[in-house]
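Heads up, one of the protein chains got dropped from this complex, but the rest are sitting where they should.
Entry: chain A
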Amino acid sequence: MSGRTPIEVVDLALKAATAYDRDDLAVRLAQTRQRLLDPAVRVLVVGEFKQGKSHLVNALVNAPVCPVDDDVATAVPTVVRYAESPNVVLVGETAVRTEVPVEQLADYVSEAGNPGNRRGLRHAEVGIPRSVLAGGLCLVDTPGVGGLGSVHGATTMTALPSADAVLMVSDAAQEYTATELEFLRQAARVCPTVVCVLTKIDLYPDWRRIAERDLAHLAAADLSADLLPVSSVLRLHAVREGDQALNHESGFPLLLNHLRDRIVGRAAELATRSVVHDVRGVALQLTTAMGAELTALRDPDRAEDLLSRLRDAKRRADALRERSARWQQTLNDGVGDLISDVEYDLRDRMRKITRDAEAELDGIDPMLVEEQFVGWVLQRVAAAASANFVWTNQRARWLAGQVGDHFADDGGGVLPDLHAHDPAAPLSQTIPLEFGRPEAFGLGQKLIVGLRGGYGGTLMIGMLSTIGGLALLNPISVAAGVLLGRKVVKDERKRMLERRRSEAKLAVRRFVDDVGFQLGKESRDVLRELQRDLRDHFTGCAAELSRSLSESMKSAQRAVDSDRGERDKRIRDVRAELDRIAHLATAADALVDRVGTTR
């Protein structure tokens, strides 16, 4: 086996593309190279609170990075990834990055130092030098779902689609509850890989039975996820003492293998496949011109035929760049439909919340239950926002795939082999679909923090002012009581209650409206961006195709024009060059073979 690494193969292809003056192909390869150099594999560690998520992360990297406590500990998502030397960066609400000393991390991410994320952090990033993370693995410790004031759940949900895998953590004290299973179901819908981790097996004698029951629940819910029992305590102890047997008992070797082979490995495999796909594409495009020249050189009589075929193909490639091309239509119509669907869905969800809230308000006195009510509305809104987000994401991915297929179908005649080569890597897999990633914790978190601050404020102030009004009214109502008798006071009270209710309703409506507006704008922007990205990507591909074909035509023309002696020499040269490019394709194929064997 030649044993070239993917990056070397890309460099090779890059050299070839430059040598043949194809700067357009070089740009594409440079992007591929960039992606390969930064192989972040995000693994989200999720679960209800107090299940041992932070402890699991600590045991995985063998360092006390995430604060652990007997009481609820994690308040802010913490991203743990590889770095040469330990460092901590806090990412604020407006994506402002501040570096803080490592030992101060707990002050920012723990419930004790930063209760309810009062500092409004989006997330914290911890870099530590650990070999387990060196492959690009990036562990994200999340605040527990299901606690009090838990809008965390919604935030976690919005982060799911951008994750490569999810570790669902549940302790061996009990089998899955209905809420946990529901969470798993949702996670499985948006994330390609879900792994269930059963923690604290050092503490519960019956963990094997719990594991069995959990597996049964997973099977009954039709979820295909592996269940790995582990003990973080044993792992940390084993590492400290250098005890192999204990390490084995802790279950961590299995978990680490799983992470390495199935998650990081799978991501690497995907990356390699996309490299192979790109390099092959480049090789093919380079060959086209030379192949055409060779054919024309060998058989000048039929050159006219070849030229007309090439002209035809070029016309089709150019047509792909037109706005009227089928993929363009699919894309434009699709995004248009998607925007209106998403907006409708959002409006529908928000309307339902408003309706429910109003019905609820009819039965209560907003002054007495203000806090719970505000909390309830916030939670409902956050949940609706995340459901809408997840759905948008699913639809967008599907659309990207569809556009890719249509592009491939239309362009199929141009370079017939471009996609048939590697059925395992359909075009959509190699599209740099970054949807949601830059915003990772952004969308949900920003909104929710915003809700808490600004909008929650509006709601509260609306209610507070009515309380203020009541206080003012007090002496008056007492006087009125004396003068006009009890009935008036009673009526007055009732009127005040009605007023409080209607003001609260108004506040809710305004608030839900504002959120809907904001969210609608966000998702529209995200989708427009997606549209632009996809359009640029495919237009670029079409331009490459068109250029390859015009080069081919030029070469073929040159071949027809040349005389006999020149022709033989040229045939030899072109053959040699074709060999060189074939070598490039072979190197790329070798990568695939390796991926195939390590599976």
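Simple rule for what comes next: a contact is a pair of C-beta atoms (placed from the backbone, for glycine too) under 8 Å apart; a residue touches a chain by one contact, two chains touch by 3 or more; residues count from 1.
We adopt the following convention: contacts and distances are computed from a predicted model.
K.L.:
Looking only at the UniProt record of the hidden chain, which name from "5-methyltetrahydrofolate--homocysteine methyltransferase", "Dynamin family protein", "Imidazole glycerol phosphate synthase subunit HisF" or "Glutamate/aspartate import permease protein GltK" is the right one?
P.N.:
Answer from the record: the omitted chain is "Dynamin family protein".
K.L.:
Using the definition of touch stated at the top, determine which of A:49, A:252 or A:407 touches the missing chain.
P.N.:
Among A:49, A:252 or A:407, only A:49 touches the chain that is not shown.
K.L.:
Which of these touches the unseen chain: A:82, A:108, A:207 or A:327?
P.N.:
Touches the omitted chain: A:207.
K.L.:
Of the residues A:231, A:272, A:523 or A:552, I need the one that contacts the missing chain.
P.N.:
Result: among the candidates, A:231 touches the missing chain.
K.L.:
With the full complex in mind, choose from A:125, A:175 or A:293 the residue touching the hidden chain.
P.N.:
Result: among the candidates, A:175 touches the missing chain.
K.L.:
List every residue of chain A that touches the chain not included in the displayed model.
P.N.:
Residues of chain A in contact with the hidden chain: 48-50, 52, 70-72, 146-148, 150, 173-179, 181, 200-207, 209-210, 213, 217, 231, 233-234, 237, 246, 249, 367-368, 371-372, 471, 474, 478.
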